[in-house]
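The structure's right below; bear with me while I get my questions together.
A single protein chain has been omitted from the complex, and every remaining protein chain is retained in its original position.
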Amino acid sequence: MAENVTPRVRVPRSAAAGETITIKTLISHTMESGQRKDGDGNPIPRSIINRFTCDFNGQNVIDVTLEPAISTNPYFEFQSLVPEAGTFTFTWFDDDGSVYTDTKEIAIG
Amino acid sequence: MKKTMLRGAIAAAAMIVGAQGALAQDADSLTINGEIDIVTEAPAAAHLDGALRTVYSGWRFRSDETQAMEMDDFDNPGMLAVEDAMVAWNTAEGTEGKSCADCHGDAAESMTNVRAVYPRWNEEAGELRNLQMQIDACRTEQMGAEAWGLDKTPMLNMEALISSVGRGTIVNVAIDGPVADMWEQGRELYYTRTGQLELSCANCHEDNYGNYIRADHLSQGQINGFPTYRLKNAKLNGVQGRFRGCVRDTRAETYAVGSPEFMALELYVASRGNGLAVEGPSVRN
Partner (left out) sequence: MTFTRRDTLLMAMSATAAAMLPFRASAAVEDNIAAFTGGAAVGEGGITLTAPEIAENGNTVPIEVNAPGAVSIMVLAAGNPTPPVATFTFGPLAGAQQASTRIRLAGTQDVIAIAKMADGSFVQASAEVKVTIGGCGG
């Protein structure tokens, strides 16, 4: 597992039923592209987060395929519908097989 | 032929106007998280002797996109380091089994006016210390823990944490008393041309701030925003590490991070920013 991988998400605490909200996510990750070389000239193997998903109460909001051209500390901002109160689940998939998740509750009102 | 030349002349004139339009700092104002107002422009301190009329934060020289990344903590990747440091702040280490919090409590309350006054004379030790040296002194002397070392990742993270809780406070570095000689030495270094390119700090950051250096805008080289998250290397950068980069680019042998020369220079450069607000961790290109 890559070191010091910390996911962060920003979701409003509450929304009106049926409202569209803005979600921001950031995860600390070097996103080693596989294009770089170390001090001895040996290629540094690719090691990136290759997929990110956001679901709400089991239904998908967005599913992103990431390539090495995504910057260090991958950042996403997107819109979600909030039909009811519930839980957002955020999942990041690492090349090395690690899976990082975070959840956020949202209330209606 | 004539027509072409005329068109060329018009295009050239337009380019110069365009360049002038882009010259110098912009007029944007900086508020972080919609609540922390940051002073990015202030009358130059008296000790600058009129060398500059106004001092500007480096933020004012950056593009809208780079500026925006500093205006919200969520968008600022430097704040990831602050979060790491908060864990370290509360973690007991060393032979004394103490954490930073055991002595200093909540950093958001106890550390608000720290970054603004460093580098600073330490009476007990009889030496000038920058914030990083003070952090390591705390670790080795109070906690019985191992020193992190200047510009190392946990050190930059902690410096970012202490800066972040002091954002908005006005830089007010003392230059008199026991540090007067070092300040004078720093001033001399600032104006001394070095390297094969024979450039002093002042040649770029005093004489030419706002002008282009290749495709980039020169800032005044203020350090109120350090440690700074650079898009270039996607990590936090310390002041003296940045000095090294600058001196190297004049094609000179650089001083070492933590050397007496860079300590004097850091004191002097910090004092040039008296009146600006603490801004770190800032975001720069």
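Going in written order, the chains are labelled A and B, and every chain counts its residues from 1.
Please note the rule applied: contacts are C-beta pairs under 8 Å (C-beta built on N, C-alpha and C of every residue); 3 or more make two chains touch, one makes a residue touch a chain.
Please read these numbers as outputs of a predicted model, since none were measured by experiment.
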Item to check | Residue of B:88, B:138 or B:231 touching the missing chain in the full complex | outcome: B:231
Next on the checklist: Contact with the hidden chain only, please: which subunit B residues?
Outcome noted: 62-66, 68-69, 212-218, 230-234, 237, 242, 245-246, 249, 285
Item to check | Touch list for subunit A against the chain that is not drawn | outcome: 20-21, 33, 35, 55-56, 59-72, 74-81, 83
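To be clear about the criterion, only the chains that are shown with their structure count from here on.
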Next on the checklist: Nearest whole angstrom, what separates the Cα centre of subunit A from the Cα centre of subunit B?
Outcome noted: 31
Checklist outcome for this item: Given the complex, residues on subunit A that touch subunit B span 4, 6, 8, 10, 24, 26, 28, 30, 71-73, 75
Next on the checklist: For the complex, give me every residue of subunit B touching subunit A.
Outcome noted: 74-75, 77, 80, 83-84, 234-235
